[in-house]
Structures are given as structure tokens and as C-alpha cells.
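A single protein chain has been removed from this complex, and every other one stays in its place.
Up next is subunit A:
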Amino acid sequence: MTIGVSFQIDFLRFLSAAGELDPATPREAIDPELLLGLYRAMTRTRAYDGKAIALQRTGKLGTFASALGQEAIGVGIGSTMRSEDVLAPSYRDHGAQLLRGMTMVENLVYWGGDERGSDYAVPRSDFPICVPVGTQIAHAAGAAYAFALRKEKRVAVTIIGDGGASTGDFYSALNMAGVWRVPLVVVINNNQWAISTPRERESATVTLAQKAVAAGVEGCQVDGNDVIAMRHVARAAIEKARDGGGPTLIEALSYRLGDHTTADDASRYRDGEIVRREAEKEPIARLRKYLTARGLWSEEQEKALAKDCADEVERAVAAYLATPPQEFSAMFDHLFEHLPESMRDQYEEARRFAPKGGGNG
């Protein structure tokens, strides 16, 4: 018997958990200004993340899905997309979204239970956060199809979790993207957990990246806690797509250090010791070690950045808390582009029962 066809899945890491850089790392990937920008973005994401959880715990936010420990994935992607590209995010992707121009206030308004938080002032073409798992992959493939049809040099990027890679949408979308070679990049944030279901219970495949092979799409693995490698891989895939090279699936290996969402308590189903060990590989400390060793980062700069981030988050929280509740009409305003006359009675009825000035009455 001979080998008919064989495949391999490449894995990329430049920066080790100990903060040591692979000497083969391309020079452009470790430009000081670039690395400092990535570091600031990850720190900013984490500062926002921590405050959002605190708001939820004090009853000021509905639910929140933390990206703790996975900041390099969103930042790696968000830092290399162009403004005209489209991001189709899941609920754990504020790291990327903040770099796209979504504001912290918008994200807080969203998690506070208000659709106005998805009406972004800046990334006007980005899709709203998709909570149903995996459905946004097909949407992103559709956006990519639109770019190809209109011959626009734009790329659609979507981020899913390891659980999302088990959905029918994942395979359907990847399969179509492979057939039509649309400019699509699918990133799996493999944080090892789909709520309480561990990675090995989601799929028997050795990697999730190899699922790309079944769709005729290029797939690779990257250390999702190494922002240098993460950005490098994302950039290569996005620019390949932009140049007509077709779709890519990237499996970014990370670990969900926090709970699934604020409605979850992960200590009930996973070993705290493993979480502590995984925390040692987290992306921000890793990059700080490297930057410090290279003489690019100091304790003073760290303190100043922490203060800047905290101040920005506090301003966002104040603005969020000062956001007036929606008027009764909000539930009708964007149901259709123009409200059908047949709904006039329901609209008027809602007006009659609504307390003046919004709120819960």
C-alpha cells in the first residue's frame, strides 16, 4: 500500500511561555513600536474585562463573557485587519472589537441588555456579536462572497470557539468557502472548554485545524498565547485572502482562565491546579518578560499604562451607567426598516403602558 494523500498541520510559536523568542522570528514581527502597541492593547482588554466582571457581580451588568488569558487572539487579529474588512465576532471577542473601533461604552451597553450597544459608531460594517454558536461563520463566508462578487479587496474574519468547530455551520461554511475560495479567515479560539465540555469531548481529531483539510482549506495551528505568532499568522492569512489566495482556518491554542460567562462557575467542573498551571502561559506576562528583557518596557511604563487603562475604563463605566434606558419605541424601531402599518396598534398599546422617560416603571 502506498500513501494516497497526506496532510500536515503546521504549528507556529515565536515567543515561549518563559518569554524567550525563537531566533527565527521574522524581524518585522518584533518591531518595537508594534510590540508595544500589542502589549498596550492586551492590557487594555484585560483591564476592561476585569471591570466588566466586577460590574456584573455588583448587579450593574447583565452577563459578561470574559476573555481572560485569551487577549492575544483578539489583539493579534484586530491589530492586523484593515478598517474596510469585516469582523463577525462571537461573544468573547472584545479584544479584537476594541481594536476595530468598538468603544467600551458600546460593549457595556450591549452586555447591559441594550441593542444600541451593537450600533457601532466606527466599525459600521462589522457584524454584531453573535451569541448562537457558529452561525456567524456562514455570515462571514457570505460577506466574503460579497467582497469577491464586487471585486473588493476586503476580507471577512470570524472568530469562534473550540465548541463552534463542532457545529454544522462550521463545516458548511468552510466547505463553501473552499469551493468558492472566498476571502475568509476563520479563527478558532481553542480555549479548551465549551462551557463544561472539555476539548477532547468536542472532537476526536488531534487538532481542530485539520478540519480545514476536509473542506479543501488551508489550516494551521498557532500558539494563541503568543501575540507575536498570533498576529503573524492572522496577517498572513488575511493578506493571502485579500490577494485572492482563498480562505484559511487558524486554530489558536489558548486556555479559558475564567468562567464561561458570569453565569458559570468553572470550579465545579475543572481542576484548579490545571488552571493555575495554564495561567503561567498567559499572553500578557509572557510578552512583558520579553519586552523587559529587551529593555523596551519598565516598571514606570507599566504603572502608567495601568493607570491609563483604569482611567479609560472608569470613564466608560460612568458613561454606560449614565446611559438612559431605552424608550418603549426601541423594540419597534429596528424591527423593520419601516414599521408596517399593521403594527401600529401594538406600538400605540406599548406607548400607553410605558412609563414616561423609559425605565422599568
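The criterion applied here is as follows: a contact is a pair of C-beta atoms (placed from the backbone, for glycine too) under 8 Å apart; a residue touches a chain by one contact, two chains touch by 3 or more; residues count from 1.
Quick note on the criterion: contacts and distances are computed from a predicted model.
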Undepicted complex member, UniProt protein name, chosen from "Pyruvate dehydrogenase E1 component subunit beta", "Simple sugar transport system permease protein", "thiazole synthase" or "Transketolase family protein": "Pyruvate dehydrogenase E1 component subunit beta"
Contact partner of the left-out chain, one of A:Val179, A:Ala279 or A:Ala293: A:Val179
Touching the absent chain when the full complex is considered, from A:Tyr39, A:Trp111 or A:Phe127: A:Phe127
Selected from A:Arg40, A:His139 or A:Arg199 as touching the chain missing from the view: A:His139
Interface with the unshown chain - residue positions in subunit A: 86, 88, 115-120, 124-125, 127-128, 132, 135-150, 156, 168-169, 172-173, 175-176, 179, 331, 333-337, 340-343
